[in-house]
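In what follows, a single structure is set out as structure tokens and then discussed.
And then chain A:
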Amino acid sequence: ATTDDAATELDGASDVSYAVDENTLVFGVVPDAVDTQTNYQPLMDYLSQETGKTVEYHESTDYAALIEAAIAGKVDVGSFSGFTYLTALNNGAEITPISSIVTVEGEAAGYYSQAIVPADSDITSLDEFAGKKVCFVDPSSTSGYLFPSYNLLEAGVDPVEDVTPVFAGKHDVSVQKVSENRECEVGFAEDSEVTKNPGVKVIAETMVPGAPIVMSDALPAELKTQLTELLGEVTVDDIIAAGIEGADSESFRMVFLATEPVDDAYYDTIRDICVKTEAAQCES
Partner candidate 1 sequence: MTLTAARPRAAARSGRPSGGAGDRGTLEARAPRRRLSPEKIAAGLTLVALVVASVVSLVSIDISIPQMIESWGNAQNFFERVGVISFPEPGDLLYLTALTVGLVLCGTLFAAFFSVPIAFLAAANTTPGRGWMVAGRFAGVFFRAVPDVVLAMVFVLMFSLGSLPGILAIGIHSIGMISKMFADAIEQIDEGPRLAIRAAGGTTLQEFTSGILPQVLPSWVATVLHRNDINLRGSVILGYVGVVGLGLEMSYAFKSLDYSLGLGIALIIFALCVVMEIVSSVVRTAMLGFAPTRRSLGDRLLRRLGMRGRRVDPADTSAASAALARKMSRADARTAALRRPWDAARRRNTVWGWAAGLVIIGSVLISDIQWGDFVTFWGYLPETAAKFWPPSFGSYDAPTMIAAMGETIAIALAATILTIIASIVIGSLAARNVAPSPRVRSGMRLVLVSIRGIPEIILAIVLIVVTGLGTQAGTIALAIGGIGLLGKLLADSLEEVKPGPEQALTAAGASRLQVYAGATAPQGMKALIGHSFYMLDTNIRAATILGLVGGGGVGYFLLNAGQGSRYDLVTTIVVMILVTVLVVEALAMWMRRVFR
Partner candidate 2 sequence: MRELSSETNTATDAAASVIEVANVTKTFGDTVALNGASLSVRRGEIVVLLGLSGSGKSTLLRHLDGLEEPDSGTVTVLGEPVSTLAGKRLRALRGRVGFIFQQFELVPSLTVLENVLTGALARVSGPRLGLWGYNRALRLAALGHLDRVGLLAQAYQRADTLSGGQQQRVGIARALMQNPEILLADEPVASLDPESSDQVMALIREIAMDQGLTVVCSLHQVDLALSWGDRIVGLRHGEVVLDTPAAGLSKAAVMEIYGRVATTTAELDAIATELESARATDLIGATAESAR
């Protein structure tokens, strides 16, 4: 599980395998972030057209399921959260990241975990969160708990001892409860939900590394090279140019603008968080 080409090639030569067979690429996805309308069909069609293989596209709702599928070699190409990527690696999945998807014009891949307070609040920094009722999303959420915990620790506030944690279950609920300033006085949520509610304002934010598109190390070397070329730096315009039906649509643009290449090191922030917060998710 490294980006070292030589090593992967060696692996590939010794035991090449596919999830189903050599004519099929299995693409497994767990929708990351809150907007889960993952309409990736044009991307799949593009992949199919360019590689000449049938692409089986499967969306799962559960990271664990996809990780186990990856470990068992039942996916060829996949996309799941940064955290999941690390967990999968830790549990023995042999995968390599290719790129991450950009959805907002002009921004990098990834999204933001934001610290929010009611719009009329005079709290301006994280250290003032101490002693408050703090809305998180749920203990397994990357942008709704892990990053916030990390940030609070950095600000000298213990996310367990120094605040009253409230788990809202979902990002939009966290935002709403903060805006009502009753059950939660301050909180955390993902940027896309925060912008929808004028009742809160952002006092701090951290970029969460975007979800990687990964490929199985067991694929043959030339296919891996091809996939890296195809998916490493592709834009929606490239796909439209390739003549893929449905690519030139609002719904596709909403979820896919381009990819930017990422490597394993891109996720070091998360590794760091794991060390700092001792999150259960990082253990294997």
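Here, contacts are C-beta pairs under 8 Å (C-beta built on N, C-alpha and C of every residue); 3 or more make two chains touch, one makes a residue touch a chain; residues count from 1.
Candidates were picked such that all candidates are chains of the complex that A comes from, given by their letters.
Since the model is a prediction, treat every value here as computed from it, not as a measurement.
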Direct contact with chain A in this complex, candidates 1 or 2: 1
Residue numbers on chain A that touch candidate 1, as the complex places them: 19-20, 26, 28, 31, 34-39, 56, 58-69, 71-75, 87, 91, 138-140, 166-170, 172-173, 176-177, 182-183, 193, 250-251, 254-255, 279-281, 283-284
